[in-house]
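As you look at this complex, bear in mind that one protein chain is not there, while each of the others sits in place.
Per-chain numbering from 1; labels A and B assigned in written order.
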Amino acid sequence: MTILEFFLWSLLKVAVVTVVMLLGIAYTVLLERKLVGRIQNRWGPSRVGPFGLLQPLVDGAKSFLKEDLIPTAVYRPIYLLAPILSLGCALISIAVVPFGANMGPHGFDLFEISNINIGLLVILGVTSMGVYGIALAGWSSNNKYSLLGSLRSSAQLISYELALGLSLVGVVLRAGSLNLRVIVEQQATLGIATWNIFGGFQFLAFFIYLMAAFAETNRSPFDLPEAESELTGGYHTEYSSMKFAMFFMAEYGNMINVGCVATLLFLGGWTSPLGNLMPPLQSTLVNALLPIFWFVLKVFLFLCLYVWVRGTLPRFRYDQLMNFGWRFLLPLAIVNIVGTSLWLAYR
Amino acid sequence: MHLILFFLFAGFCLAGAINLLLQTHPINSALSLIVVMTSLAVLYLLLGAEFLAIAQIIVYAGAVMVLFTFVVMLLNAGREERTLGSRAASRVGFPAVVALFAVLSTILLRAQGLGSAHLGQGLTNAPGQSNLVLLSQVLFHELLLPFEVTSVLILIAILGAVALAHAEGSKTGGSERMAEK
Partner (left out) sequence: MSFLQHDVPLSWYLLLSAVLFSLGVIGFLIKRNLITVFMSIELMLNAVNLSFVAFAYQWHEVRGQIFVFFVMMVAAAEAAVGLAIIIAVFRARATLAVDRIDLMKL
């Protein structure tokens, strides 16, 4: 495979994955509105298209065509930079996520944009850069609600990043690698029984990851940065039209990223829940598409869990949030690491 | 390819560092420092240090610089005033910088036996061996004691930061303590 072919194939992969990711973000919004609607005993969007399926496209067109207001007192360069930074960080992580078995022409990995040996750390690094979008948005808006929202959010993200990172250490210890493909393949043999969450005894880690992930993506019950009743809108109070939409897309993009990581690390990635118990199929097409089906299904179920929690639980208070993160999740994560390493050492 | 990437990111580095000096608002300086740090991470990657590259992003760009921007936002630091600066800096400092740079660059440019960096080559030439494995073997076998001592140092730093930020009553203590963590 020459360099030019490699370049063209990679470009194709990037284009396809980006389009799918953006569509996924749009339809995650619809999923949330529909599910929350049902939880609250109403229909959710149902007028545009069959079952309201065209609603995300109409929403997108609306925010695109709205007048773009920039308040006079904002610090312009950073005010304009912040939403781009936020959305960019949300879209980059998908580049190292493998969503299918390693197959393609001439050993070219068709179902992952780049297969690198520090994939997990790259996701963590990109997540840690995402703080800037929110922090700078709040500061440059020159509005006290925005500033309070962004200060809350930065403190929350920094605090929960620790618990998030430490909860993943157990999985990494078990796999002995940071390559996401290796981590998934290590869970593949017996299906659901060897998934890290059950067979690997990482249930505690999954619980910590889930809590930290809710906080990392600013989702309910930890959605303090945009607590409407206290802060009008939090860090994006001064943003409108497409710039607001970019923050909105970044939030849902991060939800999908978190779902992808949970699927890869705890739920066996693209492998089937039956593992090797299911007889291998002959058709190449089915062998290529079935893993993608499992992967998408797992991420979809994870997103449904997200929405379910949002529709059910009330918001935490700020001091409760900090206490929960520092005094409960962090020690628990350390206990999990110690337990896992002892188990691995004396097995 | 290596040459292009080197020039691109070395250029970003230099531009960021010069912008750090030219900007008067601390938040702009902080942002240009983030640019310098992320492009340095790419340069580490070119030199086959992938773990350090991502540690640079997570630790420096993602944690240390967040603290900096946090403090700038919290203290609401405005534009700095241009003053003449101290006499010692202008009489001794600048000549010293020029001398330092001259000495360093002559030594580096005349140094014999420095090889050249080839893209895709890590520390070992053995295929398949990750830099990460090598790094952790040395770190957790030979250098275990320094590693543990550093972790104690960080613990002390956290306690010190909390004590310092909390010393003056509890006027605005809460959020700052969170920042220091």
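The rule is short, and it goes like this: a contact is a pair of C-beta atoms (placed from the backbone, for glycine too) under 8 Å apart; a residue touches a chain by one contact, two chains touch by 3 or more.
Computed from a predicted model, the values in this text were never measured in an experiment.
Enquirer: Counting contacts across the entire complex, name the shown chains the missing chain touches.
Expert: For the complete complex, the undisplayed chain touches B.
Enquirer: Tell me, which residues in subunit B touch the chain that this view leaves out?
Expert: Looking at subunit B, the ones touching the missing chain are residues 1-4, 6, 10, 13-14, 17-18, 20-21, 26, 29-30, 33, 36-37, 40, 43-44, 46-49, 51-52, 55-56, 59-60, 63-64, 67-68, 71-72, 74-75, 77, 80-83, 85, 89, 93-94, 96-97, 100-101, 104-105, 108-109, 111, 114-119, 123-124, 131, 134-135, 138-139, 143, 146, 150, 153-154, 156-158, 160-162, 164-165, 167-168, 176, 179-180.
Going forward, only the chains that are shown with their structure count from here on.
Enquirer: What is the distance in Å between the mean C-alpha positions of subunit A and subunit B?
Expert: Roughly 28 Å separates the two chain centres.
Enquirer: Of all residues in subunit B, which touch subunit A in the complex?
Expert: Against subunit A, the touching part of subunit B is residues 27, 31, 34, 50-51, 54-55, 57-58, 61-63, 66, 69-70, 73-74, 130, 132, 175, 178-179, 181.
Enquirer: Which positions of subunit A touch subunit B when the two form their complex?
Expert: 78, 116-118, 121-122, 124-125, 128-129, 131-132, 135-136, 138-139, 147, 150-151, 154-155, 158-159, 161, 178, 322, 326
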